[in-house]
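Heads up, one of the protein chains got dropped from this complex, but the rest are sitting where they should.
Labels for the chains are A and B, by order of writing; each one numbers its residues from 1.
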Amino acid sequence: MGFYEDLIIAGFGGQGILFIGKLLAYAAMKEGRNVTWIPSYGPEMRGGTANCTVVVSDEEIGSPVITNPHSLIVMNNPSLEAFEPRLKTGGLLVVNTSLVTLQPKRDDITIVHVPANKIAIELGNDRAANMVMLGAYLARTKLVAEESILDALEKVLGKGKEELFEVNKAAFEKGTEIGRV
Amino acid sequence: MMQKVFTRPKSMFPVPTHYCPGCGHGIIHRLLAEVIDELGIIERTVGVAPVGCSVLIYNYINCDMYEAAHGRAPAIATGCKRVHPNLVVFTYQGDGDLASIGTAEIVHAAARGEKITVLFVNNAVYGMTGGQMAPTTILGQKTTTSPYGRAPAREGYPVRIAEMLATLDGAAYIARAAVNNPKNIIRAKKMLRKAFETQIKGLGFSLVEFLSQCPTNWGMSPAEAVKWVEEKMIPYYPLGEFKTPKGEKETAGGV
Partner (left out) sequence: MGEKVLITGNEAIAEAAIQAGCRFFFGYPITPQNKIPEYMSARMPQVGGCFVQAESELAAIYMVFGAAGAGARVMTSSSSPGISLKMEGISYIAGAELPCVIVNVMRGGPGLGGILPSQSDYFQATKGGGHGDYRLLVLAPSTVQEAADLMMDAFDLADKYRNPVMVLADGYIGQMMEPVEFKKRSSIPPPPKDWAITGAKGRPRNLIKTLYLDPEELEKHNIKLHRKYLEMAKNEVRVENYMTEDAEIVIAAYGTTARITKTAIKILREKGIKAGLIRPITLFPFPYKTFEEAAEKVDNILVVEMNMGQMVEDVKLAVCGKTKVHVDGRSGGMVPSYDEIAAQVEKIVERRL
């Protein structure tokens, strides 16, 4: 079987949840893979979290809707409560410890703790916390090359946003450092 | 040799109409055909004929035509005019059609300033379905669905379409005429011509409301019916121009 990964990214509106999902999807597409991206729509819309589901595969993608994801990026408490039980056994949970005060309950998964907001604030822009999370996730999964994410970021932000690009890049790189530990 | 002083307009098919004796549709059809002939636009004129007694107007006027569902003619005219801005597009609508089921379509076609011309025939009754109350049925008027006479407490008030549409910025020319006597008919034709000219000049939406007689459903003779228009309808629905294009002077006032 070829390469396959699926993940759910969840948090609250304004945290850039859909944005980092799109970056991943775009980067994966550029690397020649099949990809699906679904926003908080369908049954996932329940529970008041902002979330998106990304599937990346070398083969034709069947279901774009995922019951038990391989990975989970969680940026607030309600998202942890909603999605932790659904994570696959042996799956990866990347959790934003700056805002998630609840403790994960599972002991059959890998957990990466990322103080994403704290790091983002130190870098001068709280809103880049999502990029810290994305960096940590990528360092673990190597889903796409880090350069592909930066290319995607440059493309999505567009011209004249160099400052924004730099802070997002810094946040992303800081995240990859944490993920590698 | 005798000189021909009266003839059928070229835009009309040489066939008798299906209208009842004393009905105003025949007169309005003829005015329409005369205006089309005078403007020389028959080859680029398109009509839209929605449900009502006049749905069969396409049997009488020899131009490209759509038959339309009840009330929807202004939407169809919009679709056609947007595809062919150089065509001259008119709708021919009755009061049930335009002032009741098709109110949204007429209001918004006018609001968008669609460059179409609407002939609105107001005879205060549903004709084709057999004389039911129309939105324009006047107070006290008996119809098959207002058998006790239209009462405000029960049936509400008649709608003055011309006045209402004249409030919209997209409407360029709005007038009300009557076809109950020669003087009013001549004035009606001037208004209709001006409405078409408004469209041809690209000035915006134009509409002429025609007060028309329906002796059959009013239960009157044709002579009584034209009198009823004069005495009952015109006082509630005053004749005249309610909106004229900016910079254009009013014409049809006097004859």
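We adopt the following convention: contacts are C-beta pairs under 8 Å (C-beta built on N, C-alpha and C of every residue); 3 or more make two chains touch, one makes a residue touch a chain.
Fair warning: this is a prediction, and the values are worked out from it, not measured in the lab.
K.L.:
For the chain not shown, which residue from B:75, B:138, B:174 or B:214 touches it across the whole complex?
P.N.:
B:75
K.L.:
Which residue, A:64, A:78 or A:104, contacts the hidden chain when the whole complex is considered?
P.N.:
Answering carefully, the residue with contact to the hidden chain is A:64.
K.L.:
Out of A:36, A:49, A:98 or A:148, which is the one that touches the chain we can't see?
P.N.:
A:36
K.L.:
Touching the absent chain: which residues on subunit B qualify?
P.N.:
42-46, 48, 55, 58, 62-69, 72, 74-84, 87, 104-105, 107-108, 112
K.L.:
Quickly run down the residues of subunit A that touch the omitted chain.
P.N.:
22, 25-26, 29, 34-39, 41-43, 45, 60-65, 67-68
Rule of thumb we're sticking to: only the chains that are shown with their structure count from here on.
K.L.:
Round to the nearest whole Å and give the separation of the Cα centres of subunit A and subunit B.
P.N.:
64
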